[in-house]
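A single protein chain has been omitted; all remaining protein chains appear in their positions.
Right, chain A next:
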Amino acid sequence: MTDAIAAEWCKLRSVRSTAYVLGTVAAFLLLCAWWSWYAGRYWDGLSAERREAYASAPPEQPLALALPICGAVLGALTVTSEYATGMIRTSLAALPRRPRLLAAKALVAGTVMLVAGLVSTTAALAAGKAVVGDRPLPAFERPFAEHVPHLLLMAVTAAAVTLICTGLGVVLRSTAATITAGAGVLFVLPTLATLLPAPWDERIWSVMPGNLADQIAPAPGVTVRHGVLPPAAASLLLVAYVAASLGAGAFVFSRRDA
């Protein structure tokens, strides 16, 4: 297994797409700093009573959009780029135990995304706090420790989406199809769900994999709440999505001719 992990890490490091994905995360980190600056400037221009009611998004908000889609791309490419080039046969000739190869791929891509998520969200919060300074913005002013669960869950969600798309990539074998499916589940279906009549709009929205993090550990100081699931149920659901996708991938991978 260590051979497989070392090989997958070597592969991931040596293609440009990985750098592009991490570069996108870095770009959104800059966007977080800009957003914090904007939120502070906006607050400065408000009258005293409007400041009371001002509820801004938290500093890491831009990353909440970017991290899952970056994870979807990284997770998909880790598998589908090999099907596109035919390199999957080279990989399987080198590492013929298929579940092990898939596990190594998932582990490496998932870990990279988890670390990228932790580093970027922590940096976004630190930058946001520095930019906003001593202005009492609710989404910025809580102590760092109170933010930790939410930031952790953002990173975990990004890693979970990476794993879901890794499994999906094995089933679909196409980069376009996998990323489209990933983006559909993350962005299109939740929007469509809001068009449903109550209470189904909220219920369907709540079970979407990209919306579980806020139900498990919401951002501190943010009063607008969505989702009907208790944290334990949302956590289980996130694990179930990952298990189902990787399980389907492993099942298909073991039985299909390469």
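In this section, a residue touches a chain if its C-beta (ideal position, glycine included) is under 8 Å from a C-beta of that chain, and two chains touch if they have at least 3 such contacts; residues count from 1.
One rule holds in what follows: contacts and distances are computed from a predicted model.
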Chain not displayed: protein name in its UniProt record ("Putative tricarboxylic transport membrane protein", "Xanthine dehydrogenase small subunit", "FTR1 family protein" or "ABC transporter ATP-binding protein"): "ABC transporter ATP-binding protein"
Option from A:A93, A:A145, A:A198 or A:A232 whose C-beta touches the chain left out: A:A93
Contact footprint on chain A, counting only the chain that is left out: 3-4, 6-8, 10-11, 14-17, 81-82, 85-87, 89-97, 255, 257-258
